[in-house]
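A single protein chain has been omitted from the complex, and every remaining protein chain is retained in its original position.
Moving on, here comes chain A:
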Amino acid sequence: MTMATLGSLAKLIRSKNAGPWKLTVDVMLPDTETYDRVVSSGIIDQATISRLFGMDPDKVEIYNYAPAKAIKISFPRFRPNGHPEDTDLFGGQQFAPLVDLEVPPVHSIP
């Protein structure tokens, strides 16, 4: 059985600058059931984000935000936006590694 991906479960996955020094990724889930499923799978944790984004795990902030059925992931920018070494001025394409992340089915969660 193929596993569901985060991209197939979410209504929105996007990234954006949160000021010139931070990036933030929003994962919006369609309903409480799906939100609970993704959160309880534990798949979005500091280790995963560190692996997917090449980021020091201690610098990764993860917020499970039930009022919006959203998971928010924030981390420092490598450079402020617009710096000669920056590659993504608005930070709009930084979410990509999350889209195909596989989310285990509920019954396989120990």
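We take it that contacts are C-beta pairs under 8 Å (C-beta built on N, C-alpha and C of every residue); 3 or more make two chains touch, one makes a residue touch a chain; residues count from 1.
In the analysis below, contacts and distances are computed from a predicted model.
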Consult the UniProt record of the chain that does not appear here and report its protein name from "Amino acid ABC transporter permease", "Iron-sulfur cluster binding protein", "Acyclic terpene utilisation N-terminal domain-containing protein" or "FeS assembly protein". "Acyclic terpene utilisation N-terminal domain-containing protein"
Had the left-out chain been drawn, it would touch chain A at residues 11-12, 16-22, 24, 26, 28, 30, 51-55, 61, 63, 65, 67-70, 72, 74, 76-90, 93-94, 96-97, 100
